[in-house]
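For this view, one protein chain was removed and the others were kept in their places.
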Amino acid sequence: MAADDRPTLGIGMVGYAFMGRVHSQAWRSVDAFFDLPARPVMAALGGRSKEATATAARQMGWAAAETDWRDLIARDDVQVVDICTPGDSHAEIAIAALAAGKHVICEKPLANSVAEAEAMAEAARTAAERGVHAMVAFNYRRVPAVALARRWVAEGRLGRLHHVRAQYLQDWIADPAFPLVWRLQRDRAGSGALGDIGAHIIDTAQFITGDQITGVSALTETFVRQRPLAEGSAGLSAGGTSARSGTVDVDDAALFLARFAGGAVGSFEATRFATGRKNALRIEVNGSAGSLAFDFEAMNELWFHDHTLPAAEAGFRRILVTEAEHPYAGAWWPPGHGLGYEHTFTHEIKDFVEAVAAGAAPAPAFADGLRVQRVLAAVEASAADESRFTAVEGP
Amino acid sequence: MAADDRPTLGIGMVGYAFMGRVHSQAWRSVDAFFDLPARPVMAALGGRSKEATATAARQMGWAAAETDWRDLIARDDVQVVDICTPGDSHAEIAIAALAAGKHVICEKPLANSVAEAEAMAEAARTAAERGVHAMVAFNYRRVPAVALARRWVAEGRLGRLHHVRAQYLQDWIADPAFPLVWRLQRDRAGSGALGDIGAHIIDTAQFITGDQITGVSALTETFVRQRPLAEGSAGLSAGGTSARSGTVDVDDAALFLARFAGGAVGSFEATRFATGRKNALRIEVNGSAGSLAFDFEAMNELWFHDHTLPAAEAGFRRILVTEAEHPYAGAWWPPGHGLGYEHTFTHEIKDFVEAVAAGAAPAPAFADGLRVQRVLAAVEASAADESRFTAVEGP
Amino acid sequence: MAADDRPTLGIGMVGYAFMGRVHSQAWRSVDAFFDLPARPVMAALGGRSKEATATAARQMGWAAAETDWRDLIARDDVQVVDICTPGDSHAEIAIAALAAGKHVICEKPLANSVAEAEAMAEAARTAAERGVHAMVAFNYRRVPAVALARRWVAEGRLGRLHHVRAQYLQDWIADPAFPLVWRLQRDRAGSGALGDIGAHIIDTAQFITGDQITGVSALTETFVRQRPLAEGSAGLSAGGTSARSGTVDVDDAALFLARFAGGAVGSFEATRFATGRKNALRIEVNGSAGSLAFDFEAMNELWFHDHTLPAAEAGFRRILVTEAEHPYAGAWWPPGHGLGYEHTFTHEIKDFVEAVAAGAAPAPAFADGLRVQRVLAAVEASAADESRFTAVEGP
Partner (left out) sequence: MAADDRPTLGIGMVGYAFMGRVHSQAWRSVDAFFDLPARPVMAALGGRSKEATATAARQMGWAAAETDWRDLIARDDVQVVDICTPGDSHAEIAIAALAAGKHVICEKPLANSVAEAEAMAEAARTAAERGVHAMVAFNYRRVPAVALARRWVAEGRLGRLHHVRAQYLQDWIADPAFPLVWRLQRDRAGSGALGDIGAHIIDTAQFITGDQITGVSALTETFVRQRPLAEGSAGLSAGGTSARSGTVDVDDAALFLARFAGGAVGSFEATRFATGRKNALRIEVNGSAGSLAFDFEAMNELWFHDHTLPAAEAGFRRILVTEAEHPYAGAWWPPGHGLGYEHTFTHEIKDFVEAVAAGAAPAPAFADGLRVQRVLAAVEASAADESRFTAVEGP
């Protein structure tokens, strides 16, 4: 066999539910498709239940299992800590990992509060001075179509931006009988649709425009206040339900209007009650020279209207973002052979490994995650203050 | 020839620009496709310029021309006054016509202010007591797909409504060189995108849901403040431009969040800066039992998601609203042979004639137009008050 | 009123079913939207039943009614004969009208046999020498999107043409209980889906490409051989059904492969059994420099792929064919305010009137109709000869 003289990069991952499964697939695949400067090694998986964690580790391809994340961080064969737990544990694990000199990639939203996110961003800032890096995992930036949209806006192809129209529409809790899973509990999830999926459209909108939201006017709603208690369920799955019910204390839907620093206005909506919409992360940007539109339910497509063409020839064109010249796409298959959800994570990890191996800061940084958190906080503040326009705090 | 012993209904129309042309086509066509209880006669056209009005009358098929709308109203052969002028003249003409015992159909928005609209609604109320009727011309209610949407919501097929998502996207003034036509002047048009196209999505949303907007949080923006003065141009056409410029004192875009009396939340956006979107009046309604989606750029289609089906079989279905069983469609062509913009006016006039001939009140009434006007006013008030949530006034 | 010193052009129309209704609407509307050199006058309608014809004339706006088409042709106030009857009467009426010095516009297919079509084309040729003109009414050429497609192919924007892919899909007889209307009888209709809708895609394909089909390999099928007899039904409507049944002696579906003179290959399909497809006249053309795609169910859209763009930027773009620069569209409404089925007839009649008034030959000529008839004949011949490739006869 050919020698592989690249350095290894040992990975320790915490959490093995939905996010853990897809991160595992990304770690398992990335080295076969991208020329990485370091070889990722799936060293250890962390979870609370000894048996379940061991089973998950075996199935997902992790070499070892740990039942205390502190032990995972402490392992010599772990140089990267990948945090796939719910938001209430992000700050503690990430700060500890950075303090231990381990690079960190952390699922979004960065934290459940601005205070936690500030602490994490500060920890990341000081760690970076020591060459230890952190990244928040806004995977949708790594959809090839979204990355292409960012490229074209940065090249000025849309001209001056006027409108951002972003929605993240799901319907998985529209049924009042769906149980009270952790994502519907404020102490675990921080917020409801807002932090879970609203965070994604905020980040995606800021990423594509290269601009910042400066203030918002918001309205949130909880359509179903009482739900049956879940029995051992987690995440997006219902599991069984109990005869007892509990109170939903997060938003079912969050809507807000926004202003961007560069002058554009935005309309945002995140909901879990849009029946028939399964995972419709949608964004349209209208500029003086053109427009872009994207819908994750057709993730291999980017729609582009070139407003500099004669009106008689112009229209939104459906670009299959599967060409070798497109972001990430060249590493995979021939044109027209589309990618899926999991590939956004493979791309994210590829960028992370490249940055870390080069001693550079991966993007989005914890500071970007903090910025999103501040927008989330402004949304909640506005919604609590008669929708009054509320400035996003921070530098 | 076969005898036509129906009574005649003499029409006098004021204004012959864009709206006048399409109303004329509707009056010219309606009797050939619908079994009307009265025969409309295109009696007289009113305009200011003698020559231009006479030419328009000949081209559009009006038997006579008048240069003073008061004379038009006074004609014995006119029983209906159709008002197609800009919003600043609606109140005066409509009130005078009703006082003269003439039925009135008036273009939207009903007026340029709530006060005017209130006066009109009051005039309509008292006229109705005398058997004289008034209607505001929200033509999009008469798109077969929109009427079908209303029918299905009324039948409960969407269950409890949670979301309304409405946009009216155009791009005809995205070019800063486009001149300062009357639609960009507050004294003529009342407002910008808000009253012109925002009024349509407000009415359409309230019509389809059968519900009322109770309050809004709004944000408006004027992206291009100075524009070249127009030379003799009107309406949507640019005509020539002058070297001098003037100030745009209306909104280019208006965005607002809304609450409905029945508990749904809504997101609305009206803009003339959405490059690539030509006349995209879009509305989606999500309910507990299903969803509906419509885009006027594909006006013969209604998309319906039946959430009561098993998840494995459900999805948005594209219904071509051209079946004999669909609203209005049976009067025209076989399935799949679509209708166009103008037919919405033909349908509107058909409904108007039927109501008037039966001595009944046509819908939407001036009171409905007033209700829309109050929402517009609430939007402007909220936008002027830091987007604070503002109740829609009125009964 | 302004004087109208244009000459008049008296129209006599034969037939008042589906085609007659839509032709009437076109005659009624065309003068209000286009600057015609002559003023069309709806002089007389011809039909067999005195009462029904008179009623139809009144409803559709014809000034007189005739029960013998010979009398209609003979009228002094008729300069144009518009033939909207089934195909079995086209030849007799058209040849007589031309002989009487009347211009003729005749519905498609031109005739029920090549022999009839040849006689008609010959009559048109000699009439033209006397300044009397004839046109076959392939209305789909006048869809703005189809006319735009033709323009762009003629300009070379698609490069060398390789593929034509045309389908005309309907489903109105998929139900075996649908009765044996005249369109399912060979003696009346000549053929089934082939002549009725297959003729349209043949003409549309030859029109857009500017090329001729030189030979075909075909297969036809009749899925339902026995149907209940119709009671007084006609055309596309079922009316009542009888307990007795009769034999369908035309094709339910016709499929054929084709070669074009210029080297392209084509795939054609016409069927009335494509459940869910209502009036899907579809055509896609692939050339070395680009592709075009059209579907009548979304008739205001033309999809264009510019293959000269870099691959990373290319894709099918959806052009709303409603701009002032587009064929026919400028006469109607602002961008995005679409047209419907009937407007294709208004455009056709506009072109016809302009040509006739100018003493020029309108297109498509009877010779073009004959050419289509010869392709239909080749299709039937190939289908009857084991699908063997069969040359289209003629010059």
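Observations on the structure shown:
All chains are identified by letter, namely A, B and C, in their written order; residue positions are counted from 1 within each chain.
Basically, a residue touches a chain if its C-beta (ideal position, glycine included) is under 8 Å from a C-beta of that chain, and two chains touch if they have at least 3 such contacts.
Model, not experiment: these values are computed from the prediction.
Considering the full assembly, A:Gly340 is the residue among A:Pro7, A:Pro310, A:Gly340 or A:Pro395 that touches the omitted chain. For the chain left out of this panel, the touching residue among C:Ala124, C:Ile283, C:Ala314 or C:Ala377 is C:Ala314.
Interface note: of A:Thr55, A:Ser89 or A:Ser245, the residue touching the hidden chain in the full complex is A:Thr55. The missing chain, though absent from the display, is touched by one residue of A:Thr67, A:Ser89, A:Ser245 or A:Asn279; that residue is A:Asn279. Touching the chain that is not shown, out of C:Gln25, C:Thr204, C:Thr271 or C:Gln373: C:Thr271 (per the contact rule at the top). For subunit B, the residues touching the absent chain in the complete assembly are 148, 304-305, 310-320, 323, 325-326, 335. By the touch rule set out above, subunit C reaches the unshown chain at residues 162-163, 165, 167, 171, 174-176, 217-219, 221, 223, 253, 255-257, 259, 263, 265, 267, 269, 271, 273-277, 284, 286-291, 305, 307, 314-316, 382, 386-389.
Of the residues in subunit A, those that touch the hidden partner chain are 1-2, 4, 18, 21-22, 24-25, 28-29, 31-33, 51, 54-55, 57-61, 64-65, 170, 172, 236, 277-280, 296-301, 320, 322, 332-343.
Everything below uses one rule, namely that only the chains that are shown with their structure count from here on.
Arrangement of the chains shown, judged by which pairs touch: all-to-all, with no pair of chains left without contact. Averaging Cα coordinates per chain places subunit A and subunit B 42 Å apart.
Note: centroid distance subunit A to subunit C, computed from Cα atoms, is 54 Å. Taking each chain's centre as the average of its CA atoms, subunit B and subunit C sit 35 Å apart. Multi-chain contact residues of subunit B (touching two or more other chains) are listed as 277.
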